[in-house]
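One chain of protein is taken out of this complex; the other chains stay put.
Now for chain A:
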Amino acid sequence: MIYTFDGSLPGILTAVFEWFERKPGKTVLQPSEIFQPEAFAKCFSVVTDSEKADRVWAGLQKKLKKDWLRKFYCSYLSEIPEAYNHLFQFTIYLFQNEKGAENNYGNEHVIALAKYAKSVEREKHRMEAFIRFQHTADGIFYTAVDPDFNVLPLISNHFKNRYADQQWVIYDLKRKYGLHYNLLTVEEITIQFTDGINKKQPTSGLMDEKEELYSILWKDYFKSANIVARKNTKLHLQHVPKRYWKYLTEKQLS
């Protein structure tokens, strides 16, 4: 049996609800976007229903502690189609077993979710580390990113607490939305970029006059802090994989 859904979190939860109502046996969940009909498998299209989803979520909250609810949410944010299926299977497994079943690391869905969550948390942590703000002429600290996973919802609070007295924008170029902190709350925004504009490194004309000085000082510092006799390129690349260099002021030439 194949269930298809719309790719949303309530969609996965609704699918669980539908499964328990029908008990069709072994079932695989797939986003309808990538669904390919198979010759001999039956198919059911899940219609997302917030009431059903809420009931399943409430059930999960009874079964799981905070750390696992977070793992659940993180796995969803990975946006990986197999992760959606694991979430679906994991939830069914939880409801069919006694409390505490999430600690069964011998179960393939438990270990799969633990791994997805770890990857997403790592990407979240990398964003907290590698984001570099540029101080624009209108006083906003701006940055654009394209993270591997949809981690903006996870980093919002971190930046809000940390930079409570400065306006900032973090924009996800891949998913075409961003966060704007206006000194009070964080709001979701979308930006209509003019064609041909460099979204990552806006021209210096748009920047605060001190911006260039501090980016130069930071590059200087980065060079001075290195101990040449200890050069270890492999370790360097392990910690800062090349795909993140585009964010890093200290890795830009000039």
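The criterion applied here is as follows: a contact is a pair of C-beta atoms (placed from the backbone, for glycine too) under 8 Å apart; a residue touches a chain by one contact, two chains touch by 3 or more; residues count from 1.
Here is the rule we use: contacts and distances are computed from a predicted model.
Visitor: From the names "ABC-2 type transport system ATP-binding protein", "Lipid-transfer protein", "Putative DNA modification/repair radical SAM protein" or "Na+/H+ antiporter subunit B", which one matches the UniProt record for the unseen chain?
Guide: "Putative DNA modification/repair radical SAM protein"
Visitor: Can you tell me which of A:Ala58, A:Ala137, A:Ile189 or A:Leu235 touches the chain that was removed from the display?
Guide: A:Leu235
Visitor: Looking at the full complex, which residue from A:Phe20, A:Phe44, A:Phe95 or A:Phe130 touches the chain that isn't shown here?
Guide: The missing chain is touched by A:Phe130.
Visitor: From the listed residues A:Leu69, A:Ile191 or A:Leu248, report the one that touches the chain absent from this view.
Guide: The missing chain is touched by A:Leu248.
Visitor: If the missing chain were put back, which residues of chain A would it touch?
Guide: Residues in contact with the chain left out: 101, 103-108, 111, 125, 128-135, 141, 143, 158, 161-166, 210, 213-218, 220-236, 238-240, 248-250.
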